[in-house]
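Everything below concerns the one structure shown next.
Removed from the display is one protein chain of the complex; every other protein chain stays in position.
Up next is subunit A:
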Amino acid sequence: TLCFQAFLQMCNLPIQVVCRANAEYMSPSGKLPFIHVGNQVVSELGPIVQFVKAKGHSLSDGLDEVQKAEMKAYMELVNNMLLTAELYLQWCDDVTVEEITHPRYGSPYPWPLNRILSYQKQWEVRRKMKAIGWAGKTLDQVLEDVDQCCQALSQRLGTQPYFFNKQPTELDALVFGHLFTILTTQLTTDELSEKVKNYSNLTAFCRRIEQQYFEGHDKDSSATAPARSAKRSLLR
């Protein structure tokens, strides 16, 4: 969710974040999050970017063709590695599943619906992992993949303020969203956030975007409680 907020803030478009339990069903594609503008509803990053572009706001106009290709490639890398690793950790690592994911996912519903829905989601995610070959991976291997991905991102970022030098793009929003979530979500182990913290330019990048785009909006944002309290610790 954070990458969308970041993206829309970067485009200077004001947004209001609302949490709903049946959000997945309200969305046209079943995927979260989605935006509701006037009488149009658009979900997922790709279509949202197109939608915003059609309305006249675009972050990647200043890039040439090769850079656009690079940006798309890096976005796929983030989706492929970081997103899958996050899903794996949330749903395939037994300890995390028991202590954090099941309670959190099932919290809006009464028993036994909460257990049933979270088991269903877990089964779905495990099927997907099996199809792409991640089912056989151990936690250490997943962490190693995350490390490789962060290393690639860190090397690409170098000492620049944003991935494509002076201006933020969709890639910056996406990376910020994922890294911030990893850094601030409380899990049973800190290994995942430790991996990210190894790369100082990535943490500095997150801090910079947070300060620039989220400072004034703390009151409006309805980020979940752990994220809010952890956000303060990141600023420290």
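To be clear about the criterion, a residue touches a chain if its C-beta (ideal position, glycine included) is under 8 Å from a C-beta of that chain, and two chains touch if they have at least 3 such contacts; residues count from 1.
As a working rule, contacts and distances are computed from a predicted model.
**Student:** Choose one: "Dynein light chain", "MTX3 protein", "Myotubularin-related protein 9-like isoform X1" or "Peroxin-7". The correct choice is the protein name in UniProt for the chain not shown.
**Tutor:** Matching "Dynein light chain", "MTX3 protein", "Myotubularin-related protein 9-like isoform X1" or "Peroxin-7" to the record, the invisible chain is "MTX3 protein".
**Student:** Touching the absent chain in the whole complex: find that residue among A:A6, A:I48, A:C92 or A:C149.
**Tutor:** Among A:A6, A:I48, A:C92 or A:C149, only A:C149 touches the chain that is not shown.
**Student:** Can you list where subunit A touches the absent chain?
**Tutor:** 28-31, 65-66, 68-70, 72-74, 76-77, 79-81, 127-128, 131-133, 148-149, 151-153, 155-156, 158
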